[in-house]
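Pasting a structure below so you can have a look.
With one protein chain held back, the other chains of the complex are shown just where they sit.
Order of writing sets the labels: A, B and C. Residues in every chain begin at 1.
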Amino acid sequence: MPDIRLQHVSKAFDGTAVLREVDLDIAEGSFVAIVGKSGSGKSTLLRIIAGLEKASAGQIETTDRLAVAFQEARLLPWLSVVDNVSFGLEGRDRKKVALDALVEVGLRAKADVWPLTLSGGQAQRVSLARALVRKPEVLLLDEPFGALDALTKLDMQNLVGELWRAHGWTVVMVTHDVDEAVRLADRVVVLGDGTVQEIVPVPGTGPRDPDDPALAPLAGRLLRLLGVPFAGRRSLELETSPTRLASSLSPVS
Amino acid sequence: MALANEAVARPRSVSLDVHAVSHAYDLEGRVLDVLDGIELAVRPGEFVALLGPSGSGKSTLLRLAAGLERPRAGALLEDGQPITAPDPSRILVFQDPTLFPWRTVWWNVATGLEARGLLAKHRHRVDDALALVKLETFANAYPHQLSGGMAQRVAIARALVNDPQLLLLDEPFGKLDSLTRLSMQNELLSLWQKVGFTALLVTHDVEEALLLANRVIVFSDRPARIVAEIAVDKPHPRRRDDPELVELRRAVLATLGISADV
Amino acid sequence: MTIDVDAVLVASSERVPAPAGRASGNLLAPFTPWLSTLAILLLWTAVSAGGLIGPRALPSPFDVLAAAWELTANGRLPAALVASLARVLAGTALGLVLGLGAGLLAGYYRVGEMVVDRPLQMLRAVPFNALVPLFIVAFGIGELMKVSLIAVGVLVPIYLNTFAGVRNVDSKLVEVGLVYRVPQRLIASKILFLGALPSILTGLRFSLAIAWIALVTSETVNTNAGVGYILAQAQRFVRTDQVFLCIVIYALLGILTDYLVRRLEGRLLAWRKSYDGR
């Protein structure tokens, strides 16, 4: 039974087609990564699932109980961390629920500070906690770690993977990073020219060891599908010839 | 070694010597030690990467090498000459492109020449530098019209137009999306191979360091000391899935105290 | 938790170390910013004592203090202060309520913008001081005219800043509210209003400066109480010391309100503090 079903979904902005006839079933409890180049329409797809954008055509079946974490944590800077997490919740125990969620993301100690004092990784954890307290069925991640440094990113991937295992959500993650996609997802959807180019299954369950030898060829294949050859394999093609360069960049003084 | 030969073939690159450099900042009355007795010799034309945890003082070392600050102790030498002030022979490229938003791409690149009064004679160099990063068509665009990758390319062109002998790179690709980052790494590598500057790269990304550098220096937590030095004796181009590199990567991550396994 | 070295870098890479920083170990450190003020006072005393200009044109600080004592002793100054402050408070409160209301209306609703924005933009183009004759026609020459003149002066900047503040709140934050199906009233109060607050407070500071200008203006018209009245009297009888006293009082009141708004900003915008420091 699919949790999210997209049928013939199209979207155009001012006559320019961004998505064309996208069909996609996302099974309950699965972790799907959507990869694509800039402008491939992957963020638009996520925004349509989240209900932030209306499709120009097609049907979408989804659940009400969904939460989104964006690339920027998008915390309200004038509310404390715990108030951000419980923002919009009803009920007496909202503060306790929020504190529990902060414990889960490992930031209980920062409950009462202002968001602007947090590092990028911490802010992203708070944003995850804010999603957690809504007890979602579906978690949408829009390049959640794109702005983090490489080491923090590894930590955050581990956290998201563990939370996914613990809560049994359906997760849809949009990312640029094929390594991230193969580390975490069950299936990787390659988006290009507004349509699904290919769906690549990933064996095992995430979060996986990034040095797992099975992952490198997968990542390589995804990169080729995205039109980026393996780093280092590509021959260096510069339009300027070395001789011209040498003359043009001769010492000035 | 091949590298030494290359260095001979590159008379326009310089060496950088860091001798017993320590540095600290005053922070609200407290002294915050950042660097502790750093000893490092970078050969002409070499590509060295600095790896370390957040806030470990890697960027500080680059600021010292650029001459933006003077170390509290120790000395930094460029080709044997002490570094005391910023000089266009050493250019620092920041994590943010820090383009001047009120100047067009062309004028951003021209800044260094203009500041030194060389612009009138060397206008073509600006065009050449833009061609080098394949942004000729964007010469009249303003920075806010550029994507992150394009802006970082402009920042690199702005550095290269001055014919730097030492390029200091402070996480130059840290804020780019990963696909753009891969192609920018390739471009940087090819520029280094063709232009022949000495490069010192600060990065968080172990893979990036291993793919690009001849030598990887690992810093400890603050105050930073050098805890490991790894020579990467592989010719370029390198493959990401090269088993030796994968093994090195695991070792480096372990040194940094981060387990990639779950 | 490690300290963000970037923040340290910025803090320590000041171009020139500020002299205040050098004296930071000194016991007198908190008073050093006032050194230049002290210097001005000394210069003032020296010039007036030197007799270069003459007490008619420039009374010494002591003359001004004496005038203050004289007017306090006969009760005129306290009464005037009460009258002036009451005017400013009433006018500012009125202008604040109207300006804030109009700004929020125009900021939240398109319809509100259409109704409110055009007339207020027109009002903005008229120097409010020039409206004095009209206000006299409409409200007479009593307190009502003075209060409403101040209110109009205050209203325009508050309105402009509230409106711009609401409209400039990052739409990405509003989007968060939409995704999590937060009720409209919470989006209005917790996202749009709080997000506009920095801008509103800027408007308030600007407005208070205007309020004092408006007060001075309105008190030149048929006043029999207030600091402006003392000023007018002093001018008529060429009591230069009292004229200067009134200027000093206006200055102190202006500084006081500026200080109060700063305190208010410090409280309400505490969340920005860490950010501004970077």
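Everything that follows uses one rule, which is that a residue touches a chain if its C-beta (ideal position, glycine included) is under 8 Å from a C-beta of that chain, and two chains touch if they have at least 3 such contacts.
FYI, contacts and distances are computed from a predicted model.
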Checklist outcome for this item: Not-shown chain resolves in UniProt (candidates "Na+/H+ antiporter subunit D", "NitT/TauT family transport system permease protein", "ABC-type transporter, integral membrane subunit" or "Dihydroorotate dehydrogenase") to "NitT/TauT family transport system permease protein"
Checklist entry - Of the chains you can see, which ones touch the chain that is left out? => result B, C
Checklist entry - If the hidden chain were put back, which of B:S22, B:T98 or B:S183 would touch it? => result B:T98
Checklist entry - So that we can see where the missing chain sits, which residues of subunit C does it touch? => result 10, 13-20, 33-37, 40, 56-58, 110, 113-114, 122, 124-134, 136-137, 153, 157, 206, 209-210, 212-217, 220, 231, 234-235, 240, 243-244, 246-247, 250-251, 254-255, 257-258
Checklist outcome for this item: Per the touch rule stated above, subunit B touches the missing chain via residues 63, 66-68, 86-88, 90-92, 94, 96, 98, 100-103, 111-112, 114-116, 142-145, 158, 162
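Simple rule for what comes next: only the chains that are shown with their structure count from here on.
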Item to check | Chain at maximum distance from subunit A, centres defined as averaged CA atoms | outcome: C
Checklist entry - In whole angstrom, how far does the Cα centroid of subunit B sit from the Cα centroid of subunit C? => result 49
Next on the checklist: Using Cα averages as centroids, what's the distance between subunit A and subunit B in whole Å?
Outcome noted: 29
Item to check | subunit A residues counted as touching two or more neighbouring chains | outcome: 119
Checklist outcome for this item: Residues of subunit C that touch two or more other chains sit at 4
Next on the checklist: Using the touch definition from the top, list the residues of subunit A that touch subunit C in their complex.
Outcome noted: 50-52, 66-68, 70, 72, 74, 76-79, 87-88, 114-117, 119, 130, 134
Checklist entry - Across the complex, what residues on subunit A touch subunit B? => result 37-38, 119, 143, 146-147, 149-152, 154-155, 158, 161-162, 175-180, 207-211, 213, 216-217, 219-220, 223, 226, 228, 230-234, 236, 238-240, 242, 244-245, 248-253
Item to check | For the subunit B and subunit A complex, residues of the former touching the latter | outcome: 12, 53-54, 113, 116, 118, 122, 124-125, 128-129, 131-132, 134, 147, 160-163, 171, 174-175, 177-180, 182-183, 185-186, 189-190, 193-195, 203-208, 211, 236-241, 243, 246, 249-250, 256, 258, 260-262
